[in-house]
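Yeah, one chain of the complex is gone here, protein chain that is, but the others are all in their spots.
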Amino acid sequence: MSVQSNDQTASPAGIRTSEKPLGRDDLARLVARDIKPGSFVNLGIGQPTLVSNYLEPEQDITLHTENGMLGMGPEATGDQIDGDLINAGKIPVTELPGASYFHHADSFAIMRGGHLDICVLGAFQVSATGDLANWHTGAPDAIPAVGGAMDLATGAKDVFVMMTLLTREGISKLVETCSYPLTGIGCVTRVYTDRAVFLTGPDGVEVRETFGCTLEELQDMVPVPLRAASAAGS
Amino acid sequence: MSVQSNDQTASPAGIRTSEKPLGRDDLARLVARDIKPGSFVNLGIGQPTLVSNYLEPEQDITLHTENGMLGMGPEATGDQIDGDLINAGKIPVTELPGASYFHHADSFAIMRGGHLDICVLGAFQVSATGDLANWHTGAPDAIPAVGGAMDLATGAKDVFVMMTLLTREGISKLVETCSYPLTGIGCVTRVYTDRAVFLTGPDGVEVRETFGCTLEELQDMVPVPLRAASAAGS
Amino acid sequence: MLNFVDTVGEAVAGIKDGSTVMIGGFGNAGQPFELIDALMDCGATGLTVVNNNAGQGDQGLALLIKEGRVKKMICSFPRQSDSWHFDAKFRAGEIELELVPQGNLAERIRAAGAGIGGFFTPTGYGTMLAEGKETRILDGRGQVFETPIHADVALIKAFTADGKGNLVYRKTARNFGPIMAAAAKHTIVQVSGIVPTGGLDPEIIVTPGIYVNSIVKVA
Partner (left out) sequence: MLNFVDTVGEAVAGIKDGSTVMIGGFGNAGQPFELIDALMDCGATGLTVVNNNAGQGDQGLALLIKEGRVKKMICSFPRQSDSWHFDAKFRAGEIELELVPQGNLAERIRAAGAGIGGFFTPTGYGTMLAEGKETRILDGRGQVFETPIHADVALIKAFTADGKGNLVYRKTARNFGPIMAAAAKHTIVQVSGIVPTGGLDPEIIVTPGIYVNSIVKVA
């Protein structure tokens, strides 16, 4: 595969940039390369945390974790494991030089005050206008849990979603209107999936690149109108 | 003179506890003795700061200054003077063991969140129900300056006022209704003056003790109904 | 007044039935396990508990919930892989849940300590967690009105205390401790160590002693 790097638009060779759908790690690598140097980033929990494996030191990215830290390092192993040093997913992590600790209100002020450049979140559904549903299936017997999802969705300057395009049943998670309970309204700016990268906003959905399919094939999978991104649109 | 100590009520010998009106230092000593051991106290600026001269170490009083410190010590002299360590009146002070520093929002959260046991403030006027006017004369050409007065008046558990009872013109500063712009409503609980100690509250004014006058003579100076404090009322 | 007590039992002895109790911690980091165990032992019931989660496994808060001592949970993330006691009580309708976005939870606790009567925040606007709440447009964004969360008691864990009750924490175990200490009428702290007054640099103190009522050292 060839991945786009550093926020470039689709190559002249065409909107399809990979012969096959992307795997989780390739997708994480792509997101990592799209993060501008010097950014402050929160990777949520679950799949987006894979992105940290592909950040290059020269990008000088600072990772925030909602439970009170900037400058979070890789997952801790062996003797590094310290019960007082965990990430939002409650996994032991490490501390990089230049890290800082703060209490929960100060930590969420960083998120809510618009200071994070990017957060990367998983999703159940994203709407054509960037509404996000990622915290609750709405099932009557489900016990809801929201954590920091709404604060991240509402607070970060850019919200990137990472997800498979289709459910196991083959239904598109990119939708006209979310049927699941919302996390935030109009907050998602990009959606990274195994089949394509979408740019969402008030004017609808643009496709930056596709993986293993043409724009036409992609449109057949997705129930919202798609158009190829202009060079300036990415 | 004999002063009341540790929050006791008027002595059986009578409500007059001093033959003469009290001077500023005697009044400061009286306030200092009325502060319960272990209290957290803010002494504002100006006259109330005299109280700190009469706090005994065994009282274990912690002084707060609005500009970001708990555990403030006495005024700095000589080599102790450090431009980075000042009080609310911008006078160099010292730091006691167990002190702590914090930023302005955290400092005012201590005041506004109801965590200070007592603040002691000066006043232009106090009303019978404890309204306070101490920041602005209301004169048309006056440049107003409020500082932290409203936060202290509104936030502290008890607001003590220290002032002369009468203006230079002989007018009572304890009034039915404040004519000067208000600092806070119903916030003052005690008024320490050169002529008497008053307890103010929603039910009006009680006199705990008088200095150099009888209750009747005091009533002649003050335009609000006074009554002697009951033993439990202090 | 600040008290240093010898046992966690003494520390929690005054907690009454029906109290609102804030419990620090995010996951296991900063969770005052020994104080929670003491709360279990002291018998107080009908509690409203404020914590980020709703207990994990078979210990601590999970055990309090299992034993029916918690009437209501105020938290952001009750559903975890090992939150089976909460799950069971919730499905049985035996525990009330107020689900709060984590940032609103932190800010509402902070508001209680700072004397704020309520505030508007974009978090949650347009979602089911804002249903029934006042909203308005401020700075061009939809915002939701949120109110402070006060508590009778906070149980928190810090790293070191000095003789004045000043506290420092350790790494991400700091989390909710400082804001809960300020929001509760009575704050009980378990610490790993106690140093004499003056033993902590005034520049590094996170929770000033004014917010602390009882301290107990836990081995």
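Read from first to last, the chains carry the letters A, B and C; within each, the first residue is number 1.
As a convention for this text, contacts are C-beta pairs under 8 Å (C-beta built on N, C-alpha and C of every residue); 3 or more make two chains touch, one makes a residue touch a chain.
Nothing here was measured: the structure is a model prediction, and the numbers come from that model.
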Give the residue, chosen from C:155, C:168, C:181 or C:210, that touches the chain omitted from the document. C:168
Chain not shown: contacting residue from B:39, B:183 or B:200: B:183
Checked against the full complex, the residue among B:34, B:151, B:194 or B:209 that touches the missing chain is B:151
Absent chain, residues of chain C that touch it: 107, 111, 114-122, 136, 138-139, 141, 143, 147-148, 168-171, 201-204
Using the document's contact rule, name the residues of chain A that touch the chain not shown here. 38, 40, 62, 64, 69-71, 95, 97-102, 105, 108-116, 155
Write the list of chain B residues that the hidden chain touches. 65-69, 82-86, 90, 95, 101-105, 107-109, 111-112, 136, 141-151, 154-155, 181-185
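We take it that only the chains that are shown with their structure count from here on.
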Per mean C-alpha coordinates, the chain lying farthest from chain B is A
Centre distance in Å when chain A and chain C are each reduced to the mean of their C-alpha atoms: 30
Measure off the straight-line distance from the CA centroid of chain B to the CA centroid of chain C, and report it in whole Å. 35
Centroid of chain A to centroid of chain B, CA atoms only: how many Å? 56
Where chain C touches two or more other chains simultaneously, the residues are none
Would you please write down the residue numbers of chain B that are in contact with two or more other chains? none
